[in-house]
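With one protein chain withheld, the remaining protein chains of the complex are depicted in position.
Now for chain A:
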Amino acid sequence: MFQTAPCHLTASRWLDQIAEALDTRPVLRRHRREVARIIDPDALCRAAAARGLTVVEDGAHILIQNGSHRFPAASPCSSPRTPLTREGPGWEGAMANDLFNSFMTGPDEKGRFGIFGGRFVSETLMPLILELEEQYENAKTDQSFWDEMEFLWKHYVGRPSPLYHAERLSERLGGARIYMKRDELNHTGAHKINNVLGQIILARRMGKTRIIAETGAGQHGVATATVCAKFGLKCVVYMGAHDVQRQAPNVFRMKLLGAEVIPVTSGRGTLKDAMNDALRDWVTNVRDTFYCIGTVAGPHPYPAMVRDFQSIIGKETKEQMMEAEGRLPDTIIAAIGGGSNAMGLFYPFLDDKSVRIIGVEAGGKGVNEKMEHCASLTGGRPGVLHGNRTYLLQDEDGQILEGFSISAGLDYPGIGPEHAWLHEVGRAEYVAITDKEALEAFQLCCETEGIIPALEPSHALAHVMKIAPDLPKDHIICMNMCGRGDKDIFTVARHLGFDMSATEGRKAD
């Protein structure tokens, strides 16, 4: 029998020990995940009772007994507690204590995560969205669909992407052990292709021949153009005119891949406006066109579908972390524009209560009343846009504000509805990082690890830089390196005052 952890140990360490102990008791193994989630001893007590296990106390510890097996599971020193039995007082209250409710069951049949999500679209699109939902539900349980996905993920995208221990960065920051999930090594240079493959395979099953997409940084546009080229589908990408300018390399890539890139001039010419124009195209060409949305936003079923496709990131991370460290990470961190790379990493960990989850929004020039940022959760409030209810940057009249960020991929005034919900229920924390902090992280990553990150994950890395130094050396952080920075070198050069034209050398005649 192992020693029950005293309550001053970190929750995660303690849970690791419980999990370990449970492993040696096969009869309880199937409950392992649930039990390991419990942090609160009261909840553990109730949970055991719910399964018909006996809860006993020996003075110092709470022990859970099953037949002849008995193991200590909690130390009762954290709070005053009333032992509970199935018939005992407070049982209903115990069930209402949501610790046993999974965070992974959403959305509901109306496409909602709590009050967020939904299907706020015009009638012209409604029949299509319902058809898409039906087709996706069918595909989800169709092994041939996943077989095709897995084959392409492996042979076309290059999955699994490595989980990499950033030793020099960890050393430099002097605290936590930092891992990077290397989704920037995917074909096309970012996580975006994980989702695009799924949607295009679905589009082909639905008999659609024309694919449209919106893009901010251009990564989703490039991924869509790539997969369309592979399958011989017509591809039209809407991109804000401002982004066309600041992400020129990706525009050229899309053109090489045979896509038509339409610069969007309405609004301020960024991702939000590109999404409006993509929706207008879709309304006009509903019969042959599939709208391949690049993030976990839009009308149901998009937020759930994109999350499911991106969840490969978190699934792999979990397995790779178990292999590398024999346990789950303590903290996982990802950058958020609409939030697809973050949702992909977070989702498989939502019910692992020991794992702290942090989403990093783009703080632009700072989250204040000037609103020169894209931090929807930190600086916005609930509203309805682009088919879903979520947190939005808006003025007092309900007009949508333009975001502001150095990173085109984060420059969106909304956020996926599941993030809005995770924020409200408190399962994930959301913070903001400024342009300046992201640039510093960008440089540090180049110098210490030989990895040129995209500006988007540089935001996540900047938050790692903030918290890692104060964490113990055995604390494991995993951040999602969701994209590579090739596309951003011109922007970064400009911000660092570096003249690219002076280094070009002589042109060949």
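To be clear about the criterion, a residue touches a chain if its C-beta (ideal position, glycine included) is under 8 Å from a C-beta of that chain, and two chains touch if they have at least 3 such contacts; residues count from 1.
Assume contacts and distances are computed from a predicted model.
Asker: Of the candidate names "Sarcosine oxidase subunit beta", "NADH-quinone oxidoreductase subunit D", "Tryptophan synthase alpha chain" or "Acyl-CoA dehydrogenase family protein", which one corresponds to the UniProt protein name of the undepicted chain?
Answerer: "Tryptophan synthase alpha chain"
Asker: Just name the one of A:185, A:229 or A:286 that touches the chain not displayed here.
Answerer: Counting the whole complex, the residue in contact with the absent chain is A:286.
Asker: Among A:208, A:272, A:318 or A:419, choose the residue that contacts the chain missing from this document, as touch is defined above.
Answerer: Selected residue, touching the omitted chain: A:272.
Asker: Which of these, A:185, A:206 or A:384, touches the one chain of the complex that we don't see?
Answerer: Answer from the full complex: A:384 touches the omitted chain.
Asker: Can you list, in ascending order, the chain A residues touching the missing chain?
Answerer: Residues in contact with the chain left out: 110, 118-128, 266-267, 272, 276, 279-280, 283-287, 383-387, 389, 392, 394, 396-400.
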